[in-house]
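Everything below concerns the one structure shown next.
Missing here is one protein chain; the remaining ones are kept as they sit in the complex.
Our next item is chain A:
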Amino acid sequence: MSLAAAPHGFLSPTGVEIAFLLVGLVTFGAALVTVTTRQLVHAALWLVVTLGGLAVEYLLLTAEFIAWVQVLIYVGSVVVLLLFGLMLTRAPIGRSPDADSGNRWAALAVALAAAVALVWVVVDAFRTTWMDLSGPAAGSTRVTGESLFQNWVLPFEALSVLLLAALVGAIVLSRKAKAEEASGAPDTAPGTASGTPATPVAATGEKEGAR
């Protein structure tokens, strides 16, 4: 980001700015449909449109690397995981009768508060700063990498440790459940959960008590 030499006005938008606004509107609309539709799988598919729209916004701001990572992680993996979960549990065609929540007004309030806080922070921080979109890309892979590994190494490493902890935690939790099922007593949990023979029926009651 840099302070461009020429003053900018809101009344003579460039093509990129118009495209940014239009894509933003589409993204916003898709996000609204995502949370209001009564069809679960449709909500997930609208989420794809929302996240894809965000990727396009990144592209318009010349942050190519971030845009493709957004597509790779969110559209390619998170939504696939979401759809997988939906299909595995319940994904009726047509309206889901229980896809409604009594918390919707509270959720709306929280969402509005979060949006106001974010917009306020961003406006306050970048009030008069304009990106020079016609110059060299400000968000190319090289620029992103250099800034990440020179200025932001510590947060980066902290995040990776956090993710690693989450990963290990998930594995421990899933293995613990499996070991409990296999042995019936959690405190004698065997380390070899894989290949352990099935639980004897008699141990089931004891396991329930242990929980």
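Throughout what follows, a contact is a pair of C-beta atoms (placed from the backbone, for glycine too) under 8 Å apart; a residue touches a chain by one contact, two chains touch by 3 or more; residues count from 1.
Here is the rule we use: contacts and distances are computed from a predicted model.
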Completion exercise
Of "(2Fe-2S)-binding protein", "Glutamyl-tRNA(Gln) amidotransferase subunit A", "NADH-quinone oxidoreductase subunit H" or "Imidazolonepropionase", the UniProt protein name belonging to the chain not shown is "NADH-quinone oxidoreductase subunit H"
Exercise for the section: For the chain that's not shown, point to the residue among A:S77, A:N151 or A:S174 touching it. Expected result: A:S77
Practice task
Would you indicate which residue among A:L32, A:M87 or A:L173 is in contact with the undisplayed chain?
Solution key: A:M87
Handout entry: In chain A, positions touching the absent partner
Key = 41-42, 45, 48, 64-65, 68-69, 71-72, 75-77, 79-81, 83-84, 87-88, 91, 93-94, 137, 140-141
